[in-house]
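Every protein chain except one is present and positioned as in the full complex.
Read from first to last, the chains carry the letters A, B and C; within each, the first residue is number 1.
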Amino acid sequence: MKVLMDAPSLEQFIDRVFPAAREFGFVIDRADADGVQVSLPINAGHLRPGGTISGPTLMTLADTAMYLAVLSRVGPEALAVTTSLNMNFLRRPQASRIVCTCRLLKLGKRLAVGDTLIHCEGQPDPVAQATVTYSIPPARA
Amino acid sequence: MKVLMDAPSLEQFIDRVFPAAREFGFVIDRADADGVQVSLPINAGHLRPGGTISGPTLMTLADTAMYLAVLSRVGPEALAVTTSLNMNFLRRPQASRIVCTCRLLKLGKRLAVGDTLIHCEGQPDPVAQATVTYSIPPARA
Amino acid sequence: MKVLMDAPSLEQFIDRVFPAAREFGFVIDRADADGVQVSLPINAGHLRPGGTISGPTLMTLADTAMYLAVLSRVGPEALAVTTSLNMNFLRRPQASRIVCTCRLLKLGKRLAVGDTLIHCEGQPDPVAQATVTYSIPPARA
Partner (left out) sequence: MKVLMDAPSLEQFIDRVFPAAREFGFVIDRADADGVQVSLPINAGHLRPGGTISGPTLMTLADTAMYLAVLSRVGPEALAVTTSLNMNFLRRPQASRIVCTCRLLKLGKRLAVGDTLIHCEGQPDPVAQATVTYSIPPARA
């Protein structure tokens, strides 16, 4: 499957179409034939009481990685929407930069399925895993 | 299964132990033998570009409802933690108050499973459904 | 949403198009505006060592109930296919007749989402819950 948008192209697309999404703070590390990698430097807004990273922060990062993985293959299609997100919380994350990798398991005409894994930077064991599905609009350029 | 904490007791517990959780803005409508109902008056922080309610807002509400449903049965146990959250996004929600109901399907000694449904207030069709599992700490008072 | 096929129509359709599915042994109790109910009288083929009902039996019943719930609304559409099945195993089922109810949460043009609950007949607590999604072929009569 050909990669239509690499990391810089994806960054530009997001800046243009979803500038508000930038407030979340993610950085696109990589978008290639193996999938997408996105990192999140953690700030106070991502934490919950006790100093651990909040569940919604982890879920948002997995969803973002999957959206970018779909875009990297179908091109600038703003209208792809999440249809399901199934996250397993595996370990209590430290308040450090987190890294999410996403590989596409399927990219059909109408449905995409991806598998994401989130690690605290430099740690071997994942803190969360999510399977994410997206619906892709019928007519796309 | 006996209800150990009703809506006012849950509100007090959250105010005391997780005051920061209040910033999310939820209101506990009901906590009884049938389960828990939580509402969220929507503000700008819950929206994403385009004026629809963000996925993380829906996921946070489902997770909150499940946490409260567990507490209502096991008593003030701050340490129960989410182990999985599987959400299906069913319809694009309007930017209106949303209502989440949660019924417990299982409350074991170690694992609780609940089913949540989110509606826009006054609308018949749900905008999201989630199954949420919690791990309950071994020793509880 | 209008019900296009009731329980007898669904039974006839299955007998004609999927006679082999009958070997599983299910019975359609009800197909109406509230959803579908399917029962399974248990035989040796449904059990696993220890005398409990096997996981695949529970998953097959949930999938069957969802397929019938979709058919009851879209009419005789043999080609609808399961895209995901997420089952939570809640309690060890006894080797008794089991009953599965399915309600449709969404029936879109391309995707259907349903929620199923399985009980041992006459028991109040569910033994399993599953969320099932189906893909519906683009052109349908």
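The definition used in the following text is that contacts are C-beta pairs under 8 Å (C-beta built on N, C-alpha and C of every residue); 3 or more make two chains touch, one makes a residue touch a chain.
Fair warning: this is a prediction, and the values are worked out from it, not measured in the lab.
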Touch with the omitted chain, as defined above, among C:88, C:101 or C:116: C:88
Residue touching the undisplayed chain, where the options are C:3, C:21 or C:80: C:21
Touch residues of chain A, complete complex, unshown partner: 86, 88, 90-91, 105-106, 113, 115, 117, 125-126, 129, 131, 133
Residues belonging to chain B that touch the chain removed from view: 83-84, 86, 110-111, 133, 135
Residues in chain C touching the chain absent from view: 18, 20-21, 48-49, 55-56, 59-60, 63, 81-89, 92
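To be clear about the criterion, only the chains that are shown with their structure count from here on.
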Distance-maximising chain from chain C - centres being C-alpha averages: A
Centroid spacing, where centroids are CA-atom means, of chain A and chain B in whole angstrom: 24
Centroid spacing, where centroids are CA-atom means, of chain A and chain C in whole angstrom: 33
Centre-of-Cα separation between chain C and chain B, whole angstrom: 28
Interface hub residues of chain C, defined as touching at least two other chains: 86, 133
